[in-house]
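Every protein chain of the complex appears in place save one, which is left out.
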Amino acid sequence: MAIAETAVTESARSRAWSLQGNLRYAIPYLLFAVCWFVVAVSVPGFGTIPHFMYMVVFSGFLGMVAAGQTVVIISGGIDLSVGAMVTLAGVTITQTMYATRFGFVPAVALAFVAAVLLGLLNGAGIGLLRIPPLVMTLASSTIIHGIALLITNGTPHEVRIPSFQEWVVKPSLFGINGVLQSWIVVSVIVLLLLERTVYGKRIFLSGSNPTAALYAGYNPRRLTFFVYIFASVLSAGAGIVSIAFTGNSYLGMGDAYQLGSIAAVVLGGTSILGGTGSYWGTIAGALLLTLITSVLTLFRVSGGGQNAVEGAIILVLMAMYAVGTRTRD
Amino acid sequence: MSVPVQSSEDPRRVPLLETRGLTKHYGLTFAVEEVDLRLFAGSVHALVGENGAGKSTLIKMLTGLVRPTRGEIRYRERCVELRSPHQAMADGIVAVHQELSLVETMSVAENIWLGHEPRTRLGRINFGELVKRSNALIGEVGLEVDPSRPVGRLALAEKQLVELLKALSWKPQVLVLDEATSSLGDVEVGLLKRTIGKLKDAGCAIVFVSHRMLEIFQICDYCSIMKDGRIVHEDEVARLDERLVVAKMTGRQGQHQLFPDRAGPGRRRGRLLAVRNLHTRSGLHDISFEVRSGEILGLGGLQGHGQVEVLECLYGLRHPTAGSISSGDVPLRLRRPTDAIKAGIVFVPEDRKIQGLFVDRTVEENIVACSHPMVSFLGFLQPSRVREVTQQLISEMAIKVERVSALLRSLSGGNQQKVALGRWLSSRCRVFVLVEPTRGIDINTKVEIYRLLRRLADSGMGVVLTTNENLELVRLCDRVIVLFEKRVVAEFQGDEITEHNIVAASFGQAQGRAS
Partner (left out) sequence: MTASFVRFIRAQVPYAFVPAVAFLGLSIALNPRILTLRGLNNLSLQITALILVTMAQTLVVLVREMDMSVGAQIGLATAIIGTATQRLGAGSVALAILAAVASGLLCGAIVAWLRIPGIVVTLAASMIVGGLALVILPQSGGHVPPFLGKLITGRPYGVPNTAVLVLLVLLSWKFLKGTPLGHSIYAVGGNPYSAFASGLSVPRAKLAAYAGSGLLAGIAGVVVAGKTMTGDALIGEPYTLTSIASTVLGGASFMGGVATMRGAAAGAIVMAVLVNIMFFLGVSTMYQYVVEGIILLVAVIVGVLNQFRT
């Protein structure tokens, strides 16, 4: 009944589109620019290009994980296991290389296999068994955490992969290093997928109206499997690049990316309800979040305090988006 | 425009509820224009009109759901502003709608008294009193239902009557029955009529919105006919007849102008699909029929007797437990819509907002939603092809839209339905399946859709549809199959397709060949 739609269950997705359209995704860039300027001017050493590049590189890890999260959220779901997957990927590499004679490449392959398996598990629970995505990925994240714990027996190890680590860290191509190169490749893939391909369009449509997607002849189950496998694989990739960057893995390495990836997506203006969004916004969201974190670290705010501030910023921005796009009814 | 009511009553009698120049427009569209309506206590006032004539908007204004753009509402001789449905209900203006809005997880009694439950002295809800009062109401209406039963367990007709009880609990002085009989069986309609009689005696004013002529002529005292947002005719029911009412509603003198001519009997009709001995878990029993090219096939019968289920089987939305659907001599495995589409079968569902279209996406995206292979290359969308296909369809079907990047929900119902139908046109389909293709759209768009379906059939496709309106079955279809209690009970061809035959078969009566 049209009454119900306007009065109580008004679609938040239509709100997301009214008034702002594509400009919506420019807002986080604006915010980032403003924040950066303010900080660059007031804090010495912040405004330099090397520092800016360093920040961008750091955003890369989050950006890659958030890329998968963006696709999942646009499809109407959410993935709370990406953080655990980052950890598992890192831990798999270090443990495999430490405990066996396998080299780097087989270890990487193993990590990606694990990612695909996790994606299949999530896809099966959500697509086949109709378990709510939040609950399913929460459960699988616990299992993955447990597996990571089991693999490392509590004590993860260091690893040396000189050539890979060099590529990751040193600016090799046009002055950017491996992390940034990976992020650019991931960004291009995700942007192309979402903005230009049929499959990406179907992801949007399924997120907007899953029933209509079924009636239109799309394969909702395949889409579900795809997005969750996509997210897991990207998270694994981020984890692999991350351990190359730091040289070791530890059991909490993926934790920050869990809520961080969702934060980056939401900050970027993508609607949590699905059906509409853009990775452009997420990129800015990742940059913004990393900027905030580094500022907070600069001011010696503790881990807890950082969490609190980040959470507050997310809340405020969500509120702003919600208020700014109310329907006229 | 004020139409004088030719009433034999005292013209100085004051109406209980009255509107003066009531108008509502959304942007440039006028939903309701300059309506003067007078409702008198102790009378039943029918409100008729085609879908899109403005009835629902008028009702929404009377019940506080929508704020009028202009004009005033006078209730009990005073000008009122109805700010919310709850306020209207508290004042005594209550509506019963066709769509149910009950809390299925709560009991009948809790639903009836929701929002105005009797309280104990401590402020809690007095559940005992709740059941007692519910029983009183239930007894007055004559229904037989246990007030402590969860509503979810009731049959559809019973739920509709609970909606009525809910309305009655607010002690209405003006009761609006908006298509409230559509889900009711004969027994329940009888109870409703009795209740209406009692309300009349108590001085209530009743507004009766319905498509069913028979009920209107049996129950109502006055009738207002709406067309294009205005009241075009108003009179005592005793002075009206069905033909006049329909003529005023549609603005056409004859009905046959609505429908294109049926295909002649002599055309070659190849078999496209053969459905044999279909059984489903939902109760379909031994359904067999054929879909032929060049032909519009209609599935008739009472609502809910399996018609939609049969069509869902054709599209892979429902899996039969026995039987087969074959194309040529090859049985098709229709496990999901993709399989059906590959076999050349497309589907236009009943509820375009929830099932058929992506209302929060753009018009353009909706138009090409089912033709991605045609507008893409190696998986990548070609924006130029998308624009081409979109423009083509818009002009072909005369879809009224400002910009293709507008959201689909901004289109009118009729235009939305054109998109829901038209989006399949560029795919290579041979069988076009439609459920209630003209539900909730204005008369002009209906005509366009009828002509489109005729054209599709004439070009060699097989069109299969089901509809509630027997008129469409009679005038549009070349062949009609009637289902009764999930079985095929009759098949009519050509001149055999008459309203009488269809209705008789709908009630399970033996297939008699009447003229």
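Quick notes on this structure:
Note that the chains take the letters A and B in the order they are written out, and that residue 1 is the start of every chain.
By definition in this document, a contact is a pair of C-beta atoms (placed from the backbone, for glycine too) under 8 Å apart; a residue touches a chain by one contact, two chains touch by 3 or more.
A quick note: this is a predicted structure, and the numbers were derived from the prediction, not measured.
Interface note: of B:Pro85, B:Gly229 or B:Gly462, the residue touching the hidden chain in the full complex is B:Pro85.
Although one chain is not shown, part of subunit A still touches it, namely residues 1, 3-4, 7-10, 12, 78, 125, 129-132, 134-136, 138-147, 149-150, 153-154, 259, 262-263, 266, 272-273, 302-312, 314-315, 318-319, 322-323. Panel shows subunit B; residues 84-86, 89-90, 101-106, 110-111, 114-117, 119, 123-125, 127 of it touch the chain omitted from the view.
Heads up, the rule we're going with is that only the chains that are shown with their structure count from here on.
Centre to centre, using the average C-alpha position, subunit A and subunit B are separated by 45 Å. Subunit B makes touch with subunit A in their complex at residues 56, 60, 65, 97, 99, 101, 317, 336-338, 340-341, 347, 349, 354-361, 365, 369-370, 372-373, 376, 379-381, 407, 409.
Listing the residues of subunit A that touch subunit B in their complex gives 1-4, 7, 11, 13-14, 17, 192, 196-199, 201-202, 204-205, 208-209, 211-219, 275-276.
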